[in-house]
Each structure stands twice: as structure tokens, then as C-alpha cells.
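In this view, the complex is presented without one of its protein chains, the others remaining in place.
In this document, chain identifiers A, B and C correspond to the written order of the chains, with residue numbering beginning at 1 in each.
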Amino acid sequence: MKKPEEVVQRMLEHDHFSQWMELKVNSIGVGSAVVSMFVKQEMLNGFGVIHGGVLFSLADSAFAFACNSRDNLSLALDAQINFIKKSVRGDLLTATVEEVHTGKTTGVYEVKIRNQAQELVAAFRGTAFRTGKSLFENKG
Amino acid sequence: MKKPEEVVQRMLEHDHFSQWMELKVNSIGVGSAVVSMFVKQEMLNGFGVIHGGVLFSLADSAFAFACNSRDNLSLALDAQINFIKKSVRGDLLTATVEEVHTGKTTGVYEVKIRNQAQELVAAFRGTAFRTGKSLFENKG
Amino acid sequence: MKKPEEVVQRMLEHDHFSQWMELKVNSIGVGSAVVSMFVKQEMLNGFGVIHGGVLFSLADSAFAFACNSRDNLSLALDAQINFIKKSVRGDLLTATVEEVHTGKTTGVYEVKIRNQAQELVAAFRGTAFRTGKSLFENKG
Partner (left out) sequence: MKKPEEVVQRMLEHDHFSQWMELKVNSIGVGSAVVSMFVKQEMLNGFGVIHGGVLFSLADSAFAFACNSRDNLSLALDAQINFIKKSVRGDLLTATVEEVHTGKTTGVYEVKIRNQAQELVAAFRGTAFRTGKSLFENKG
């Protein structure tokens, strides 16, 4: 069986958008992940703060890493996010994933995003469907 | 009072991330918006399909345009998305916003994203808080 | 194959809480349902309006009826609701379900609750998992 680090390494190698966000995986475990990034200018919306979609993307990537860490290919069915505090260019955001539930066919994950002052920026919850396939089956 | 087109024009001018997504505003009205984009390689995740966060971002931008169209500065409190169909590089995605509710302090908006074959790709719902300020007050 | 009416009839016969709400199924079809009820005193919260959980329950029952209408036993994974307008004792609430997506293993349904004046009271979206079993297999 693959280690979580191997699975996430493989995911990241092919993940163009997480690369664009310049995500850094601080730690990864079975069902867990801590991922961070700096807010850069291209991530800002028309009000000069981080675009809600980029915040969601950070949480969604962290969710995907934790969720696939057992090498059971899992797809997000849906997700929800609360926007709590604004972030601006230069902020360091860290997403921490908690596995709330893992079952044979589904999983539920909560992600909290905090800034460099440990203030809560966003709270996210995602539901995933497990396919039972390995991530290493499909791609060379 | 500003026209919806003027408001959205101003938002887009400053919206770096919507520019990165190369969003095209097909139409805009009071409480409504239709926005489209092509899926490009930088938007893909580790499974070769569009990153869920970019889909969310498309919906979130469309939501913000519709939501601010009365020039009442509005901020997203939370949002939810269901991922229904995969999209790949080159797909043309169109987000259509419906104003489900508009009140003095809050608004609720539903966004459907469809591909070039009119297949539903994602369903989004967002809740916004209205500040009562003009978007033209804060920025030169 | 069972007709939607037969499936829902069977569900309702065993559904104690929908009976408590005195739900009336106005119409039922493949993937669709219209369900109504009157707001009664026992449904009110501490502010004299309908308890949010009872509104959710009305939508959730309507969702379950539409979702199981093909006699493919389906279970709710998650759901979201926006509370838009208050309802008081004596109001007639009608929940109308739209099948946004139906797939082999999952389905997505949107429910709108309106009052007797056709005003929107709540907007709900639910995600279901399909087991592939008949509802008539398990119970005598």
C-alpha cells in the first residue's frame, strides 16, 4: 500500500492549479493534511482582497490530499464554505484538514483556513465519494 | 444610480483573479449575470479535470457580479457547490445566476454552470450580506 | 417496476414524522414531488415562527420522495437550506422538488418552499447516495 506522502506527491505533480497557487504541503497523514500558501496579487478580487474562489481552492486541494491519502481514489461530491475574515496580498494562509468521517463509499472532511496571526479566515466542509480504485492505476 | 454594466465593469477592472480566469461577461442585469470562460491547462487538477476550486471561482464571480449589480456593496457570507460533471481543457463553461432572494441586508443567489453541450457541470448557492455602501465610494 | 406513487405511498405509510407534520403529497412523478402542509402550533420555535428544523423537514421529506421515486433506495448524504421568509401558524407551505442531477450512484435535488401567497420561504439542496436496492426488498 502506498504511503500518504507518495499519493499526495503524485497528485501534486499533475495538479496545475495547485502549482499555480504555489501550495506547500506542510504535513500529510492518513486522513489529514496541512497545506499553506501566500496570497499573491493574481489571487485578488475587485475589492482588493483574496477572491473567495481561491480561498475555496486552497481548502479544496487540502481536502483532496487528505481524502485520497489512503490511495482510494475519491471525488468531491459537494462542499460548503463560510467566509470569515478578509485576507490581503502577502498573507500566509494555512489550511488544516480534519477527517470527520471515513466510510467505504463516502468521507466527510472539515478544513479550517487560518492566517499568519492564527485568525480564522474560512471554514469549509466537503463530502467525497470513494471509487475504490488506486490513484496509480490510471496514469503511467 | 449606477447601471449594472458600470458596476460590473468597475469590479472586473480591479479583479485580478477573474482576469486570470479570462472571464467573459455575456450579459448583466439587475440581480442577474451570465459569465463564461474556457477551461485552460492551468485550471486542471491532478486528475486531469478542472479543479473544483476554479469551478467554484467561476460561480463565485458570477454571483458577485449579480449581487452587486444594484451598486449596494455586498460580501459573500457563505456558499455551497455540488460538482456534477467533469470538465476538461478546452470546454466552454457558462455560469448563469438567478436571484432567489434580495433583501435589505442579505441576498441569496443560485448559479448553474453548464458546458458547451448544455450539460449541467455544477450547481452553486451563495448568501451575501449587503453593506448599504456604493462600490464607487472607496476607490478612485 | 414500481410506479412513483406506489413507492411514495409505501414510504409515507411507515414515515411517522411526515405523518406528524401531516404532509400532503399533491403530486409525484419520476424525480419530482410537490408536498404541502399547514404550520401548526407544535411547529413553532421560541420566536413564534416555524422552527427552522420543521421547514428543513418538509423539504427533506419532499426530497426523499422525489429521490426514491424510481424505487432505487437512496439515502441523503447532506443538505443545505437558506431561510428566506418567516412563516407563522396557519400558513400553508408547499415544497416543490426539482431533480438537478440523477446518476448511477448519486442524485442532486433542489427544493423550494413557498407559502400561500407564493412567496419563497426557503431554498434547499440535497445530495443523495443510491444503493441500487428496491424499497420493497427489506420490509414485509
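Some observations on this one:
By definition in this document, a residue touches a chain if its C-beta (ideal position, glycine included) is under 8 Å from a C-beta of that chain, and two chains touch if they have at least 3 such contacts.
Remember, predicted model here, so these are calculated numbers, not experimental data.
Every visible chain touched by the undisplayed chain in the complete complex is listed here: A, B, C. Considering C:Ser61, C:Ser87 or C:Thr102, the position touching the chain not shown turns out to be C:Ser61 (whole complex). One chain of the complex is left out; on chain C, the residues touching it are 10-18, 20, 41-48, 51-54, 56-61, 64, 75-83.
Of the residues in chain B, those that touch the hidden partner chain are 77-78, 80, 105-106, 108, 127, 129.
The omitted chain makes contact with chain A at the following residues, 80, 82, 84, 100-101, 108, 110, 120, 123, 125, 127.
Keep this in mind: only the chains that are shown with their structure count from here on.
Taken pairwise by the contact criterion, the protein chains are fully connected, each one touching every other. Placing every chain at the mean of its C-alpha atoms, the farthest one from chain C is found to be A.
Centre-to-centre, using mean CA coordinates, chain B is 29 Å away from chain C. For chain A, residues that reach two or more other chains under the stated contact definition are 77-78, 80.
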